[in-house]
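Missing here is one protein chain; the remaining ones are kept as they sit in the complex.
Chain IDs A, B and C follow the sequence of writing; residue 1 opens each chain.
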Amino acid sequence: HLPISVIAGPCQLESREHALEVASALKEISERLGFGVIFKTSFDKANRTSAKAARGIGLKDALPIFAEIRESLGLAVLTDVHESQQCAPVAEAVDVLQIPAFLCRQTDLLLAAAATGRAINVKKGQFLAPWDMKNVLDKIVLGGNPNVLLCDRGTSFGYNTLVSDFRGLPIMASTGAPVIFDATHSVQQPGGLGGSSGGQREFVPVLARAAVAVGVAGLFIETHPDPDNAPSDGPNMVPLASFEGLMRDLMAIDQVAKAITARDAVK
Amino acid sequence: HLPISVIAGPCQLESREHALEVASALKEISERLGFGVIFKTSFDKANRTSAKAARGIGLKDALPIFAEIRESLGLAVLTDVHESQQCAPVAEAVDVLQIPAFLCRQTDLLLAAAATGRAINVKKGQFLAPWDMKNVLDKIVLGGNPNVLLCDRGTSFGYNTLVSDFRGLPIMASTGAPVIFDATHSVQQPGGLGGSSGGQREFVPVLARAAVAVGVAGLFIETHPDPDNAPSDGPNMVPLASFEGLMRDLMAIDQVAKAITARDAVK
Amino acid sequence: HLPISVIAGPCQLESREHALEVASALKEISERLGFGVIFKTSFDKANRTSAKAARGIGLKDALPIFAEIRESLGLAVLTDVHESQQCAPVAEAVDVLQIPAFLCRQTDLLLAAAATGRAINVKKGQFLAPWDMKNVLDKIVLGGNPNVLLCDRGTSFGYNTLVSDFRGLPIMASTGAPVIFDATHSVQQPGGLGGSSGGQREFVPVLARAAVAVGVAGLFIETHPDPDNAPSDGPNMVPLASFEGLMRDLMAIDQVAKAITARDAVK
Partner (left out) sequence: HLPISVIAGPCQLESREHALEVASALKEISERLGFGVIFKTSFDKANRTSAKAARGIGLKDALPIFAEIRESLGLAVLTDVHESQQCAPVAEAVDVLQIPAFLCRQTDLLLAAAATGRAINVKKGQFLAPWDMKNVLDKIVLGGNPNVLLCDRGTSFGYNTLVSDFRGLPIMASTGAPVIFDATHSVQQPGGLGGSSGGQREFVPVLARAAVAVGVAGLFIETHPDPDNAPSDGPNMVPLASFEGLMRDLMAIDQVAKAITARDAVK
């Protein structure tokens, strides 16, 4: 049984030094514990709640940093794209293109991402049922790229709240695509602070444990040396100092979950 | 009291002839009944459920048709945009740019639309609370354009279903922006047919009546001479033959609703 | 077209004097405006959020007061029952038995209420779809009593929040039973104040207008001379001083709604 892989990193690419610091720490932890890691960070927060919130350093400055992390640390790198024309240049510098949840049905963006040949991690829209992701997957595969990850980051539940429906994990896995559980954005409270999103960091381990026990190919967990002062998603990022302990626990559950006979289909 | 205005037309721009036929019919009805009409049709269905579904005739072929409708019929025209670079060319040919619900938080798209100086109709994302639209409005106003309509098209409610929360209309109106109720997409069942969205056309008059009684600046109602054979949103479009009767009813309710003292704030 | 009837009164039967004061005022208003009124008040709040909240004066003390209101004012009286054995004695003193939303599937309670021969107003459970009320109705009809009103009081929508789905009104009306819209409890925020329920009184006229425009047989509106000091449901009761103005507005909409051709079934 392959252990879980983890897509991890700070929500926003704040600076070269900051990114390298977190990436190095994640590399060390992943080697110590024996899980695969893909470094994630965003060059642009393109859909902030408020126009006044910080958006990030931008595509042009980010690409050399992505390249440096790949070369100097040997880590795979993932970042998210927002309009079609970003896909080709970004694909030069990273291993995985991510499609944001709000954009998961934008056909042109999916096809432009598919055309790069890179792996694609698509977030499930908060407004979609898990079975709707089959259509999203099909768009990318029809675009010539079968290398797709499907990622759950919660579903709309009333106002300013998300809920994680763990029935969705096997439903999405039935497409054949590896399934990732995003424990960071699943505890987001969208718009919950009025001018920005809130979050419930204390539930990251709760939902991550649940996902691993159900069975996933990987997790998505944002982490930051000082989340309370991060420019975005601070309320739901895990402190870097807690990351190793969290992963140790999750790997223990993952090992058992993958060892026991798959009994998920009681007839 | 100004009577309601109506944004109406076929979901998809199928051909020059088809668009002119519907636009002419709407012009006649609106003149007979005395309501304002903005002709709406889409040049590209950019987020179809399935990649195999028809997307439309495309931006390049649509622009001259939009121009012709404006000139020959004297109707205002509205269409939706999907990526930033579409805003400027589309704004040359239409009066109102529409931001789709999934894209209502994409800052670059909102700013590009704002920069055109055209009126902007923003659909409320199905994943947003009505009070969250204040932040969306602020993005466009900060972009220098105060000419914004806020449009409700339903809120996620379980899987493949939307619900219309009529408390949202006065909440959005409290921003000062005119509020539009989209009676067509509020009865959509997103992804409800597996490979495409379903709809419940029979509830268009129900929800439209409710919205008008609560009080709105306008309605958004897609209509088609033969909805059951339309390439998209057929299940929730109103037959063109029913449009005049529907509007006559709604105008009667609108007249009463606007005449009675606003008692919405019982203390 | 029969105008709407209204089930109205204070949430809780606080005292004989209090009940008579409100009932007299409602009688006067209803005669002035020409709508039917059924006086509603509860002898026991049997499912308060907290055990420490006031429950009411109890069945034994309430029955003579109900009888007095019927005789002295000539008003029909409605009250709610909570366990089977209450139905027979309560039916001696009132015209309509009401089944609370939480209890709308308790077969024994429905059958005991049916057996009294009184009219029965059943609230739709917050956890039920509108079409599920057909089964509830059938239970009572099978119990020998076809005299049933179906009443919508909102549907669970995330935590501590309800939403009113106005598609539900014609769906419930398709059973043949008269449909009532409860504008008071639809704006309740269940458990929203921690130890008690909150409410949004300002949305009572909003949702009542919508319901009347869609078309209902009647409304349910709780009212109180001093809601902010009422022992229960204060946040969502309408002040008695606002009741007449509210009803005047609603009757104006009702008149139009019932006059226009029923076009709710556009095919």
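Following the convention adopted for this analysis, a contact is a pair of C-beta atoms (placed from the backbone, for glycine too) under 8 Å apart; a residue touches a chain by one contact, two chains touch by 3 or more.
Remember, predicted model here, so these are calculated numbers, not experimental data.
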What are the shown chains in contact with the chain that isn't displayed?
A, B, C
Among B:50, B:161, B:184 or B:232, which residue is in contact with the omitted chain in the full complex?
B:161
Residue numbers in subunit C that touch the chain omitted from display
46-52, 55, 82-85, 102-103, 105-108, 110-111, 125-129, 131-132, 135, 138-139, 142-143, 155-156, 159-160, 190-191, 195
What is the set of subunit B residues that contact the non-displayed chain in the whole complex?
157-159, 161
What is the set of subunit A residues that contact the non-displayed chain in the whole complex?
155, 157, 163-167, 169-170, 187, 200-207, 209-215, 238-239, 242, 245-246, 248-249, 252-253, 255-257, 259-261, 263-267
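By definition in this document, only the chains that are shown with their structure count from here on.
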Give me the ID of the chain with the smallest distance between its Cα centroid and the all-protein Cα centroid.
B
Whole-angstrom distance, CA centroid of subunit A to CA centroid of subunit B, is 33
In whole angstrom, the CA-centroid distance of subunit A from subunit C equals 48
Go ahead and note the Å separation of the Cα centroids belonging to subunit B and subunit C.
36
Multi-chain touching residues of subunit C, meaning two or more other chains, are 157
